[in-house]
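Here the complex is missing one protein chain, while the rest keep their positions.
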Amino acid sequence: MDLNAILHWPYLVPIICALVIVLVLPLVAGYIVLVERKVMADMQVRLGPMRVGPHGLLQPIADAVKLLLKEDIIPESADRWIFWGAPLISVTAAMLALSAVPIGPAFLIAPGLNIGILFILGVGALGIFGIVLGGWASNSHYSLLGALRSAAQLVSYETSAGMAVVGALLLAGTLSTTAIIDRQAQDGVWFIFAAPVGFFIYLVASIAETNRAPFDMPEAESELVAGYMTEYSGFRWALYFLAEYTNMIVVASIATILFLGGGLRPFSGTAQLDFLDYLPAALMLGIGGYCFYRAPKQPVGVQKGFMGVVGLLCFGLAALLALPVIAPAGSILAAMEPGLHGAFWFLAKVATYLYVFMWLRFTFPRYRFDQLMRLGWQFLLPVAMANVIGIAVAVALHRPIANGGLGWPWWVAFPLTTALTILVAWYLVWVGEKEEPTEIKVGEEEETPVNA
Amino acid sequence: MGSTYKPGSGVETTVLGADEIILNMGPQHPSTHGVLRVKLKLDGEKVKGSECVIGYLHRGVEKIAEHRTYTQFAPYVDRMDYIAAVSNGLGYCEAVEKLLGAEAPPRARVIRTILTELGRIASHLFWLGTHALDIGALTPLFYCLREREEILKIFENYCGARLTTHAFRIGGLQYEAYDAFEKDVERFCNDFDRRVDEYETLLTENRIWVGRTKGIGVISAKDAIAMGVTGPVLRASGVEWDLRKAMPYAAYDQFEFSIPTGKNGDTYDRYLVRMEEMRQSRNICLQAIEKIPTGPILGKVGKVLKPPPGEVYHGIEAPKGELGYYIVSDGTTQPYRVRIRPPSLINLEALDQMVRGHLVADVVAIIGTLDIVLGEVDR
Amino acid sequence: MLDLVIFYFFAALAVAAAVMVVTRRNVVHSAIFLATALLATAGIFLTLHAEFLFIVQIILYTGGIMVLYVFVIMLVNLDVALHQVSFNRRWYVALLLTAVLGAQAFAAIAVSRQSLYTLPPAPASALEPNTEQIAWGLFHTYVLPFELASVLLLVAMVGGVVMAKKRI
Partner (left out) sequence: MVPIGHYLFLSLALFSIGIVGVVTRRNVIIILMSIELILNAVNINLVAFSRLVGSVEGQIFAIFIITDAAAEAAVGLGIIIAFFRNRETVLADEMDILKW
């Protein structure tokens, strides 16, 4: 087999992409944890991890080593095999879901998958098995309660998330991830502007689905200690954590694909704004420069050097992102531009979405379980349905007369239906407030006295 | 809600219905504020009964008192409610002074008032932070600790200790106020108003916060009085009862302040009451530093304390409620008996009634809102 | 060749998991193996170019129905069932009858074996684009059954709620 044949082997690119995901993802998840801790520290007027590496940059690696070296405890009365395998289910499902996510036009494991979005949603949802089984196998009340909460929550919010996705799919007219992004490029409008309510619903539902605050009931540490993870320690616990953060990336990716234009640059269709192509490189240059500015201020020589290396790395990335833009059209470098810049914008949008997750987590108290259910079923789901209907109407209004539509301009049809949907949401809030606290009757208990 | 309190109610753990389980919260649990153990009888997630199991932190403080002189025992009381150690010391010192028939000089009394009110603010801040953390808001804790840190710095400058201060002495003060004391307190108070507003922007009108606290753990004024509940918990039920006004001690009769009360007696009202109390405490501090009299800081009580035989009860308004000391003297240098009425313990007795019919998540909120300190509950 | 390998992999997985489903004493283990069998079936669907059905199987069957099963299993107390006999007293009679039934069906297929093995399958493109064709069928040709199915689901939902609720 000569080199050419290997290069044209159809499974080559998917396998490389899969390897990259499997190898790099744990590291990425670790660094998301670090970023989260840093963001949290910033919001809470403190510094966060500062010891391992400059500004705690090596903290994830230290954490990983610590978790790997810890004793792997399996409780005596646990169901050994399920306890052993449950975290694997969660991680596998989460990673498998990533295989249909196009990180830019070039990086995609399953290119021809014409059910892409459904695949991500469906396979990602399988992770619930890992949670429920892990909670059950631990043979502890806290774990079981956490697992059941988690299952109920995920199933409830998946309906709303699904409805929000349906709204975007109506606009796209296809299930394929790449085709959805192409459609947004053609329209020149990201779907978030056509369906802002849908995006909002998906945002809320995705937070609930990934068990993040303010919906982090399953692992509400002040109530259930750590929910389904209570009995887990060491590496298995780390696997659950990896699954959780991978799931966050997955839902952020779905939102990016459906609502935020995937790997598209902002205003990708406007030639006058092509200077935005330099933005990624400029950003990297800025970060690199800041690293060099901070390097002399590090306390230890090693850390000074490390900071310099990070800065150089950023400069390298800047060069990588800048060269394709500068290179003459038609050259190999220029051909790399869509792939590189697509990946950059995609990851940037995912990162922004994750930042919103963190921001909300550190701002809000936690919902109670029944409130969460009420929010999901009595507010989010009806609004999501109204949203689907609204978008369907808007699509019909906007469709050219030749195709059986009314041919209304875009800026009339979509804002109008969005306003109507918001009206529905407002009505639901109003109704909900009127009948709000379903008073918990203490008298109900009296018919069966619990006390001797 | 009618009065459903029955004395001696607990959880019958042997007879369980088909869907009922017993959940043990604690003693090792993130949100029981120490080593409280609550046995919950659950129907699904609904609480059908609860029973507090206490004593994990019992140190026999009252017994220790019988083998120490009056002066020696003073540091021990700081270890009860270690979040507001100053109040404990104040109560004890005043009780012994009452027993001796002595009185602290005016300067000492005003400084005592300032420190105690700062301690109250610190205690409430700690309560707010942990309470919010229990309900899931991570960030207020750090804001609260930031301000508490300022107070602890003042304590440290004053007496060298931050937590268990032992700041007072029977008959007055142990230390003279340091040079910048007034300035530090004033600076803190001026800042603090804005800080309380900051916490309120985070929580007061937050829909989730309101949803988690309104209507939760309701206790009527009648029940509260029947169970001897005191402090902010009582006031949130609408009873305007504050020992600082009702039976003024230290220098409280010299200052203007109001007693915030609630209407519904739920967790949200208790939150509002405590927030307002922090503002009032700040007002008291500001008024007090204006008129700290000059003079001695220690009254004439003698080196060896030998109170005449007799008994005394003295209660003060600690941050958590009425903190009472009942001391029996047999005329020797050591008390014959010291009985402490810890507010946390009495307030905790209301827990069972407050949690019934609520969910597990509310139990956490209610334990938080009672503002218990296990060091004080168990002594 | 690759086709066959993939088919046999999924088929073996499905059959092995199915056997485990009916033989395990612990219901949770049974449920896990059932989920495995269902996922393997999803794989089988994929080899048959039924992509949409593949994902429907995963979302609905594995992600929905199985979660429901696991949920209920955890609600009903398990420890008692673990110590009880898990099979009928006359299980061998049942097994025998099933074997006879299976043999009959086997024979039936085997008789028509030739035609089943030689019939040329329709070109794969006949099923493309899969999702659109199914949508067209569901919402056009079979719209009445579709609506009836939704009524069935509604009835089932009401029934499930009524059954499981403690006090109505």
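The letters A, B and C name the chains in turn, as written, and every chain counts its residues from 1.
Here, contacts are C-beta pairs under 8 Å (C-beta built on N, C-alpha and C of every residue); 3 or more make two chains touch, one makes a residue touch a chain.
All figures in this text were calculated on a predicted structure; none of them were measured in a lab.
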item: Interface with the unshown chain - residue positions in chain C; value: 3-4, 7, 11, 14-15, 18-19, 21-22, 27, 30-31, 34, 37-38, 41, 44-45, 47-50, 52-53, 56-57, 60-61, 64-65, 68-69, 72-73, 75-77, 80-81, 84-88, 91, 94-95, 97-99, 101-102, 105-106, 109, 113, 116-117, 119, 121-123, 126-127, 130, 133-134, 137-138, 141-142, 145, 149, 152-153, 155-157, 159-164, 166
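Just so we're on the same page, only the chains that are shown with their structure count from here on.
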item: Among all chain pairs, the one with the most C-beta contacts; value: A-B
item: Farthest-lying chain, centroid of Cα atoms versus that of chain A; value: B
item: Central chain (distance from its CA mean to the mean of all protein CA atoms); value: A
item: Where chain B and chain C are represented by their mean Cα positions, the distance between them in whole Å; value: 62
item: Centre-of-Cα separation between chain C and chain A, whole angstrom; value: 31
item: Multi-partner residues of chain A (at least 2 other chains); value: none
item: Per-residue overlap in chain B, given as positions that touch at least 2 other chains; value: none
item: Touching residues (chain side chain B, partner chain A) in the complex; value: 1-2, 4, 6, 9-12, 15, 17, 21, 23, 29-31, 41, 45, 48-49, 132-139, 141-143, 146, 202-203, 206, 208-209, 211-212, 214-215, 356-364
item: Complex contact set, residues of chain A against chain C; value: 79, 82, 113-115, 118-119, 121-123, 125-126, 128-129, 132-133, 136, 144, 147-148, 151-152, 155, 158, 175
item: Footprint of chain A on chain C - complex, ascending; value: 26, 28-29, 32, 35, 51-52, 54-55, 58-59, 62-64, 66-67, 70-71, 74-75, 129-131
